[in-house]
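Here it is, the structure in full.
Omission of a single protein chain aside, the complex is shown with its protein chains in their original locations.
On to subunit A.
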Amino acid sequence: MAICSAHTTTSLRSPCTTISNTGLRQNQVILFTTRSSRRGSTRHGARTFQVSCTAEKPIIIGLAADSGCGKSTFMRRLTSVFGGAAEPPKGGNPDSNTLISDTTTVICLDDYHSLDRTGRKEKGVTALDPKANDFDLMYEQVKAIKEGKAIEKPIYNHVTGLLDPAELIQPPKIFVIEGLHPMYDQRVRDLLDFSIYLDISNEVKFAWKIQRDMAERGHSLESIKASIEARKPDFDAYIDPQKQYADAVIEVLPTLLIPDDNEGKVLRVKLIMKEGVKYFNPVYLFDEGSSISWIPCGRKLTCSYPGIKFSYGPDTYFGQEVSVLEMDGQFDRLDELIYVESHLSNLSTKFYGEVTQQMLKHSDFPGSNNGTGLFQTIVGLKIRDLYEQIIAERAGVPAEAAKV
């Protein structure tokens, strides 16, 4: 009778929200859910109880990045680590920006635009500008979710540029807010259990947007460049400063392995991890706290041009102590990835090879052969670990020691 087993285990997949009508214990909230009319038919007779535990208040994760900088890919990797596919709400607005899986709900903060596309145009304000966003509503709703309450969240329609009727969002186990400003407003920031910033250098941003847009009718190198440049002042003023608040930053830079490379195909990626964050133990290479430079390619492992280079060590970032793990180059073969994984420690994997398995599972996602995919996967594992520790602590059970 383990309906509320999330209290006592550290498993992410514990059936705490099992649909059941037997075996209820105290300390549980029982919601009698009749299908809401917007979903269609109301079923009589087949009574559905949704059981959720009072301890089961969502943990809140923030992911900040500019548009076109890999937030969606990151989200797909993250939800995959948690298990189960993330999909748009069933039967809702087809243009909804929300993704829901068994454990996780991801919302896009564009839904809190206070000015729609026409409004921004009239006022000469970009979506990056806080004036175009309703932080009061964002705060209220993220707070409500954190307290375990459902919300009626607006939907910003990216195709029409209009605000569509709201959608009902139930509190999940893990609630992710992704977008331009998850750490901008202090009230919202204080609600976050963990935060990530994707920091894409200008060179790489340009290369990625060429890849994304060049085949589009109407776009040219000039238009792609003009768009990046016109948005840059607001980006620098309102988005970029948020990285100082992030618990983990993934910085994407051009490679140093190829002299004067400007193709943006080979990348140098840094994972900057804040020290002293509760429930977050940074990954390390060989010896925690030392400075290490490591070229895995040699006698044991042969790599093709331009090779792979790792470095690791302590550093400061906006005046705070951090650990930085860097990977330059890309994986060409499976054995390179597994070799690297076997030399990293504190990965929060549940079994040997889990990082490699996750990367292979999504080899079609951008960045699966370089540091962006590797570090996104690692951050996903770290968030799973963080969640399990918080749940275990709430249940009064000491967290399991770090695995592998």
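Definition applied: a contact is a pair of C-beta atoms (placed from the backbone, for glycine too) under 8 Å apart; a residue touches a chain by one contact, two chains touch by 3 or more; residues count from 1.
In this section, contacts and distances are computed from a predicted model.
Trainee: For the chain not present in this complex, what protein name does its UniProt entry give, out of "Elongin-C", "CP12 domain-containing protein", "PRELI-like family-domain-containing protein" or "Alpha-1,3-glucosyltransferase"?
Mentor: "CP12 domain-containing protein"
Trainee: In the complete assembly, which of A:Gln211, A:Gln320 or A:Gln357 touches the absent chain?
Mentor: Only one of A:Gln211, A:Gln320 or A:Gln357 touches the chain omitted from view, namely A:Gln211.
Trainee: Could you tell me which of A:Thr126, A:Gln141 or A:Thr255 touches the chain that is not displayed?
Mentor: Result: among the candidates, A:Thr126 touches the missing chain.
Trainee: In the whole complex, what residues of subunit A lie against the chain that is missing from view?
Mentor: Within subunit A, the residues touching the omitted chain are 67-68, 72, 117, 120-121, 123-128, 158-159, 161, 209-223, 226-227, 229-231, 233-234, 363-364.
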